[in-house]
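The complex appears here minus one protein chain, its other protein chains still in place.
Letters A, B and C name the chains as they come in the text, with residue numbers starting at 1 for each one.
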């Protein structure tokens, strides 16, 4: 079977992810780095459902490699969190009920909430103490009229549902890990030493 | 629909679980308690697949409530383990490839292996430093001949596959938690304080 | 180290679990069996957090072995549910925010809700179409006065937090599996054939 859309999709994903990451306000990134740099002594909890939850787990794994006391909501040994703890909530729409509900409870107990979202004005964005705005094209472009979309240079994404948010958020968070490694003076060897061994890596 | 076998099954499960737990050699329990009492300063890793894995997670959650640095193989933030760490591997047959493979790697890096199993002479039982023998009836009784089974008082379990091992191991481990609470002087309030809050309990 | 409370705890767990299971109203069990017997053609979704979530997964695994199209909320391939689907929500308190929130959404889209709970009058119990009442002793007995407790024969559980609910619910659901095997004419061999093979069992 010859490929019909694979290459277009891949190039578009790469291009849109680049645009999305370059559009994140620098002060929002700096603010998140600041919190995480002092967070080595605090508990960090990652919240997210669906593919956003997987993005969060991927980030949590690297934070663990860096030496953080990090947990993922819904996993077995996730403890209570409280005042002074940090919650990183990941949701493109910022409106998914379960993460918003959890973030709300976290806020009540006094944790600091960082939202990674495409919609800063969503319920999650509004309740968060800090927001990182990861804009993301979606299949359903805003301008319903095709010619108007062409005119304003807007294009729908080939990638379905939250794909562009999830990939952009992944690259954003992995770049943040590099920043944290540099700021904390951590080497790859130190990360590797904390990497799970029993799966046989 | 009238119930046909529910009551018989429930009574049999309760009876067989009781027999199984009463048959665990006391010195094996004491030995495990000893290791866990000094384990508060060591990392503990829980290994198991399928329903045995769920039994292990259930135990891990309570160990976390007690203040242990406990992890579950396969979850997101599970770190490397090494010398002096403790591995609790749960497998009825003691022969399931993945947990045995992981336990073998754990042994190589110098961790102490405790096996909870129905077959002390299985690959897992043999490589473990300590074994807790949780005997478990299964649907397929040893004596294939029905009259012979009656004669020796052997009965097949109504519960399928590893059910009896899993339930007996659960009750064993939950009783061990009570023992640890008592030995460590922990109150229920202290456990509750560590209980995950963001799920809204 | 000599054991102090292990044996007492184990015997009490067995006794209390027995009392709890014998106290489940038979019509509630029959009603749940009826729904599950026609559920072979419907999607089943299991909801629960913490250790109740593990109880649910354990049940889900056996339903899968029986041939059901069953899913667990929060796992990767869990699809949308809708009208005619069945939700089994497990929560001792019946008040944990996340499962209650999810059950409420499920009800809105037209699914049938079965609640397994110790508190039929809880938010979860009230919104459910069917309730299975699994009563469970807890460490904090109702009568705060020790002598009054003795007088009415009430005793606190040695097992902390939701332990008694979780164990009783596990034995209840495993007995239900035996009932379903009998009603559906399934053999252990058929269950084993669906059992995950790649973990090496």
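As a working rule, contacts are C-beta pairs under 8 Å (C-beta built on N, C-alpha and C of every residue); 3 or more make two chains touch, one makes a residue touch a chain.
Since the structure is predicted, the reported quantities are computational estimates derived from the model, not experimental observations.
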Where the missing chain touches chain B, by residue: 49, 74, 97-98, 101-102, 105
Touching residues (missing chain, whole complex) on chain A: 1-10, 13-14, 17-18, 21-22, 26, 29-30, 33-34, 37, 49-51, 54, 57-58, 61-62, 65, 93, 96-101, 139-140, 158-161, 163, 166-167, 170-172, 174-179, 181-183, 188, 191-192, 195-196, 199-201
Positions on chain C contacted by the hidden chain, ascending: 45, 47, 57, 60-61, 64, 70-82, 101-102, 105-106, 109, 193-200
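Rule of thumb we're sticking to: only the chains that are shown with their structure count from here on.
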Graph class of chain-chain contacts, one of line, ring, star, complete, other: complete
Chain separated most widely from chain B, comparing mean CA positions: A
Distance from the mean Cα position of chain C to that of chain B, given in whole angstrom: 20
Multi-partner residues of chain B (at least 2 other chains): 57, 61, 101, 195-196, 199-200
